[in-house]
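Structure, as structure tokens:
Only one protein chain is missing from this complex, and each of the others stays in its spot.
Chain IDs A, B and C follow the sequence of writing; residue 1 opens each chain.
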Amino acid sequence: MNARSADTAADYTVDELMVSALAAHFEDGDQACNGMASFIPVAAFMLARMTHAPELIWIASSVGLEPRPKRIPASTLEAALWRDSVMYLEQYTDFWNLVLNGRWITKFCVGAAQMDCHGNVNNSVIGDDYHRPKVRLPGTAGLADLCSLGKNLYYWHPDHSRRSFVEKVDFISGAGYLDGGDARDRLGLGGGPRAVVSNLAVMDFHPVNKRMRLKSLHPGVTVEQVRAATGFELLMPEGEPPETAPPTRRQVQLIREVIDPDGMRKSGFRTRGAP
Amino acid sequence: MNARSADTAADYTVDELMVSALAAHFEDGDQACNGMASFIPVAAFMLARMTHAPELIWIASSVGLEPRPKRIPASTLEAALWRDSVMYLEQYTDFWNLVLNGRWITKFCVGAAQMDCHGNVNNSVIGDDYHRPKVRLPGTAGLADLCSLGKNLYYWHPDHSRRSFVEKVDFISGAGYLDGGDARDRLGLGGGPRAVVSNLAVMDFHPVNKRMRLKSLHPGVTVEQVRAATGFELLMPEGEPPETAPPTRRQVQLIREVIDPDGMRKSGFRTRGAP
Amino acid sequence: MQEKSSSIEKAVGMIRDGDVVALQNMATQAAPMALVREMIRQQKRGIGLVVLVGGIAVDWLAAAGVIDRLIGAAVSMEQFGLCQQYRAAVESGRVRVEELSESLLNARLGAGARQLPFLPSRGAIGTDLIAENPDNLRLIDDPFGGRPVVACRALVPDVALVHAHRADRFGNVQYEPTARWPDLAVMPFAARRVLVTAEEIVDSEVLRRHPERTVLPGFIVDAVVEVPYGAHPTSFFPAYGYDDRFHLAWTEISRDAGRAAAFVDRQLRAPCSQAEYLEAAGGEPMLARIRKPASTGG
Partner (left out) sequence: MQEKSSSIEKAVGMIRDGDVVALQNMATQAAPMALVREMIRQQKRGIGLVVLVGGIAVDWLAAAGVIDRLIGAAVSMEQFGLCQQYRAAVESGRVRVEELSESLLNARLGAGARQLPFLPSRGAIGTDLIAENPDNLRLIDDPFGGRPVVACRALVPDVALVHAHRADRFGNVQYEPTARWPDLAVMPFAARRVLVTAEEIVDSEVLRRHPERTVLPGFIVDAVVEVPYGAHPTSFFPAYGYDDRFHLAWTEISRDAGRAAAFVDRQLRAPCSQAEYLEAAGGEPMLARIRKPASTGG
């Protein structure tokens, strides 16, 4: 299948491709919220709301309902992002009532330093000794909660490499499919990781064994490149891997001129060129 | 002991006597709050704040901190009572954080339809069949909580009679000393009923067996009258029962002219005459 | 944002016979009475009512035969006394009561809101409330060796009824600075459906001026209806106080089942609109009386 069409953008960057690929997962009636350092998710939500999902509900920084930010500011956890909100959600009681309840905010777009073949994630420590780690990462924050509360998780990663995509994470700070198969169901956990959008490809998980599987290749990327950048054996789809749908002219124009003219979305990416 | 003195009020009514007797239990630094239909407790708090306990903290209707009501309104659960507050306490989280924590609001002045010889109280049902009661009372509201959360309880009762002071309550909707002795301690419950101020006398509880005990007789009331109005054998103090200290001229003046000029405190009393 | 504005008939039409309905109400305050009257007009039956401290609404629902069970901490009209029709219904066995203390009810609803199987409390230990209610209350040990707690089983009402000061047509609901009782904070988050009446429906721009006063996000609200004086005869600070004369009249009438039934037909069922109801309840002179600052704490 070839996703290119008449209105495919002539030029776009990998961050813009990832934004459009993530936006496609959010629909009218969904509720979305973002945490800190989440330029790509915020751009995806804003893009979805301006295109196919005008009824996508957004709680900026998990604080401001239906905000009207002028553009993406230097932080995604700041007042400039929740400007003109209809509601400030009190966090301790109201916001956590919604997050702990499986009925609300059912999709999250999140990042993780390390992810393994079953979608378990690690933002805690690199190394074997938890109390003398090689690298102390920021910590799980709310991710450990989201991963166990029946939410659908859409991961983004700007730097697909063997350091970040590993056979087994050093520490599970967010539950994926654990050891795979029905391990997650046996703990009574609904939801789970649904897709992973990296700078090279889009991945999902095998319905039965729950191992990560290539879903589509970004334009110009080869299976070999992805395999080489992945620290475990990535499952392949039936037949020829399709190409990730590139952003349209209108999407790229909205991202560059309206949503993120300051290019905040590019932070965290090594390469800024087109794939 | 005779509590009369030079500034004892020449004329006062039993409600005014009860207000001054209850006020004496609340001191600087205590936090007090009131619920509905609590004219006597509210009058006692206001009197204490105007006389011996200016630093008694009051949360009107459990809502308004340090309010400035003009006078006692027709309801003690109304905006007129929490007028000019420094803070409105949000109830679900903030107020209940304070109530559930044994460090705060350690004294409550409350009423109950039925009370037994060990200070257990009943606001739920009269009769043996809980689901086909003779009388359905309002219900425990927050009383069942206060009685088990280490609070000190000061009960007031405008109609001391065998119907209201019974050997055993039909239903325990607030824990007193249960079967007496160390029954309460065995459940790990601190606090408990400290005093009972009725229209005839002031009672406390025996330190060891925890049975209700006469502490002082209101002026003009005899031991026989109290015994006759009590449905169980009331313990007697050592020697001659003292007389309840009557209100002072100043107290009566404050109650009548400043605190409760509309006489709301008299509702619920059968007799309005002096004792 | 999705359109949530509705009519009172359509909104209450979402309530099915037998539903568990959580009602905002603190004695003589803040009850969504227009929704209560519409439940009576639509002759709902077998309703289980959840209420923190119920007032005249409970008495009317009992008199009209709408409810057959109640889960709550108290039922009282404060200075207007006990609810006589509710009393008669309970004493005759027509209404079954699950009595909970406030902390236990808050815990049951809080667990429902958070989809937790239970929340603990230390309240009510030693009372008969716990022995009387083994299905929903259990004394359990602390896994860390501390004091035991009362595990309060999650309660998920089918519907929550709320009255508020203003809302937009998308169901975003705002409450003015005044007392905020626990039911407002937890019932709408615990219930499967949320029906709201508001003193006024306004443009979202009005809500954006005070986002900190918005208490419910539109996406958890199923229907919103504009009903001025929608809490009458209960108070709704700072807009108006309770209607003392109406309460007094009812306390008199409610002592007699026949007169109570006639009142329900004449005053609650017959009026076809809020305007007709208010007119029958005393009209503008009555409204002017309950708006007086003396009634609203101003």
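Quick note on the criterion: a residue touches a chain if its C-beta (ideal position, glycine included) is under 8 Å from a C-beta of that chain, and two chains touch if they have at least 3 such contacts.
What you see is a predicted model; the values in this text were computed from it and never measured.
**Student:** Among A:Ser148, A:Ser161, A:Asn209 or A:Thr248, which one touches the chain that has been omitted from the display?
**Tutor:** That would be A:Ser148, which touches the missing chain.
**Student:** For the full complex, which residue in C:Ser121, C:Gln174 or C:Ser295 touches the chain that was left out?
**Tutor:** Result: among the candidates, C:Ser121 touches the missing chain.
**Student:** Among A:Arg184, A:Lys215 or A:Arg265, which residue is in touch with the absent chain?
**Tutor:** Of these options, the touching residue for the absent chain is A:Arg184.
**Student:** Per the definition of touch given earlier, which of A:Thr51, A:Ser75, A:Thr106 or A:Asn152 contacts the omitted chain?
**Tutor:** Per the contact definition at the top, the residue touching the missing chain is A:Ser75.
**Student:** So that we can see where the missing chain sits, which residues of chain B does it touch?
**Tutor:** Residue positions of chain B that touch the missing chain: 29, 31, 55, 57, 59, 64-66, 84-89, 93-94, 96-98, 100-104.
**Student:** When the complex is taken as a whole, what residues of chain C touch the one chain not shown?
**Tutor:** Chain C touches the missing chain through residues 114-122, 135-136, 138, 140, 142-144, 146-147, 149, 151, 153-154, 177-178, 210-212.
**Student:** Name every residue on chain A in touch with the hidden partner chain.
**Tutor:** Interface with the chain not displayed, on the chain A side: 36-37, 61, 63-64, 74-83, 88, 90-93, 96, 99-100, 123-124, 130-145, 147-149, 171-175, 178, 184, 187-189, 267.
Keep this in mind: only the chains that are shown with their structure count from here on.
**Student:** Which chain's centre, taken as the mean of its Cα atoms, is farthest from the centre of chain C?
**Tutor:** The most distant chain relative to chain C turns out to be A.
**Student:** Please work out the Cα centroid separation of chain B and chain C, and write it as a whole number of Å.
**Tutor:** 29
**Student:** Quick one: chain A and chain C, Cα centre-to-centre, how many Å?
**Tutor:** Computed value for the inter-centroid distance: 41 Å.
**Student:** Going through chain B residue by residue, note those that touch at least 2 other chains and give them in order.
**Tutor:** Within chain B, residues 92-93 contact more than one other chain.
**Student:** Mind pulling the chain C residues that touch 2 or more other chains?
**Tutor:** 185-186
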